[in-house]
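Take this structure, written in structure tokens, and hold onto it; I'll ask about it next.
All protein chains of the complex are present and in place, except for one that has been dropped.
Chains here go by letter, A and B, matching the order in which they are written, and residues are numbered from 1 within each.
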Amino acid sequence: MNLRDFHLWIVVAAGAFLGALGVLLAVWGNPENSGICVSCFIENSAGALGFHENPRMQYLRPELIGFVLGAAVCAAGFREFRSRGGSAPLPRLVSGIFLMVGCAVFIGCPIKLFLRFTAGDLTAVAGVLGLVAGVWAGLKGLGGGVHLGSSREEGRGSGFLVPGFFLLLLVLFVARPGFLIFSGRGSAAQHAPWLLGLGGGAVLGALAQRSRFCITGGVRDTLLLGRRSPLLWGLLAFIAAATTLNLATGRFHLGLYGQPGAHLDHLWSFLGMALVGWISVLIGGCPFRQLIKAGEGDADAGLVVVGMFIGGALVQSWGIAATAAGVSLVGKAAVLAGCLFVLGATLLFRERAPA
Amino acid sequence: MLLNFFRSPFSSLRLSLLLAAVPALLFLAGCDREPQGPVLKIGYMNCNNEQETMQRFAPLTRYLSEQAGVRFEAGEFALTHTNSLLYIVLQHNAGLKLVAADKRGHFGARSAGTLIARKDSGIRTLEDIRGKRLVFGPAMAPTGYLAQYDLMLNAGIDPETDLAYYAIPSGSFKHEKVLYGLYFGAFDVAAAPALDLELMAADGKINPDDFVVLAQSPMIPYCTFGSSADLDPAILARVRKALLGLKTQDTVEIDGERVKVLQSAWVEGFEELLDSDYDIIRDMARRTNMPPYQTF
Partner (left out) sequence: MTFDRFDRFHGLLLLLVAGGLVLLLAVAESGGGRSAAGVDKAMEQDLDYQARVAFVQKLYGPVEDLRRDGQLQQALLKLDELERRYPGEAHGFILRGEILSRMGVLAEAVASYVAALRLNGDYVDARSPLSRQTEIRQLVDDGLRILGGQARSHPENVSLAAAVKNVHYLQSRLAGGCE
């Protein structure tokens, strides 16, 4: 580890800021242990757009808008915005759907996984183990030749669509047209002041764009490179910052029981996060990283984002999302269907040595 | 050699026979088989009458036989199914062990006794029942007699001296006769189990708006499975596990018909209570000079 590597410090800063903001947004009004949760935010936003009818999950989260637009502005400023795409579009869309399935069954994305873990929620341990197992499986796949193809630069401007969509969402958020739903019930009614959410999200989006920070990337690089991986140090900075703030704000409660937004179906927490880790490695990043890449003009990541919105709607409409009572039969079937999808993709997208 | 078996001219026929034999063998293996070994008896207390009681618990007996791998029949008795007062009596006198309690109605594995009057009777409080005619349920019924007798004693009313008279219906279906006796004016006050009020109201036999609940006892355990002291602990454990694991959709075959075990037994499930949960009945029995603590 080279302490004079500026990139290392950007990664550490991004990780620390993510961990701190994740706790602070909960202090400022977001749901408990969900100061930042990409999957929960996407489910909420899908509800706000009318894609599902759960009145307790309908709110257009400004943090999501901040992530994408912050990354877009930063990429544009540093001349890193590249409109690119074109590799395995439909599998990426479906991957986005199953990313949401895995997150919904665990009740949280990889960021929330570690926010829960740093708040003393021991039910997250199964999720951490699952994420590591999934990343390991994904790495084995990559090593075995599974490849969805590389995106290629194209001057067609498709990379502008997702940032443009989120810009539209920002306009809608401010204008509040009648077709947008901002529910006053449940977790949708729990939100930090929107300027803090948007501004914090934008700063985080910019930092993440510069640093390439990614939770599953951190796990992946740790498995590959060990302590030499800058992303590992970013992840550790995240954990340290989040734990410190959870302790300082009295939000650290060590235990299995009575944890907010958590269930005791540990096997399915493991499998849900394993699915997320596995898919994330194959498509090049966790849900948060997909948002950042979409902001940079990556249309492939943009398709994943579209898939995540579809998935966000489905997990609520079809009862796939787990609750504190546990994982429904539909949720379990959906996770297994996701595993079938990944296994199928592994077989179909493998570059085999000629006989 | 096996491969050569199938390479013969009749290989397709042999393959078909083998393919037919496998599911047949599996089917036969999965068929209900009568457990072997000695017969153990389950003593079922009569609820309304003997025939109804035997019919009600036949599927449950069969289910327990299958799950525990023991030949159970109704009779005297390695296991008992009685009300909670009789469980205490048998425990006191014969060392009966607690297995599980029935769950039924609002209170699950518990029930309560009530004293009720018709709304148009003018009786509003427990004090008003002095000098009135009262009908009890069976004398050994914890929520048809014991709990209400105790309620009255606690309120300073002696059923032996402070009522005009009290009676217990003769014959079978005593529980329903108690409520009908009140309804049709033969009695002023009835000692009705809270569960009976619930069930008869659900069946439309009575209208809850027609009567007033004067008092209700504390919650006490409902009907209970017990086991004799010398029953093999392994069989006891299997029986308890089978009872606690029973679900509403579990069925057995009885007389050529597949029936739901819990529905046939009029029970919603079973709960594992603690022996200390029955202390409340023991205290009631002491206060009311009832078995097993009666003194002469």
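A few points about this structure:
Throughout what follows, a residue touches a chain if its C-beta (ideal position, glycine included) is under 8 Å from a C-beta of that chain, and two chains touch if they have at least 3 such contacts.
What you are looking at is a predicted structure, and each value in this text was computed from that prediction instead of being measured.
When the whole complex is considered, the residue among A:148, A:161 or A:189 that touches the unshown chain is A:189.
From the set B:110, B:133, B:175 or B:282, the residue in touch with the chain omitted from the display is B:110, counting the whole complex. The residue from A:8, A:37 or A:237 that touches the chain not shown here is A:37.
The missing chain, though absent from the display, is touched by one residue of A:148, A:180 or A:330; that residue is A:180. Summarising the interface, chain A meets the missing chain with residues 31-34, 37, 40, 43-44, 50, 55-57, 107-108, 177-187, 189-190, 253, 257-264, 323-325.
Listed by residue number, the positions of chain B touching the unshown chain are 106-110, 112, 114, 194, 197-198, 201-202, 208, 212-213, 216, 218-219, 244, 271-274.
We adopt the following convention: only the chains that are shown with their structure count from here on.
Between chain A and chain B the centroid-to-centroid distance comes to 54 Å (mean Cα coordinates, whole Å).
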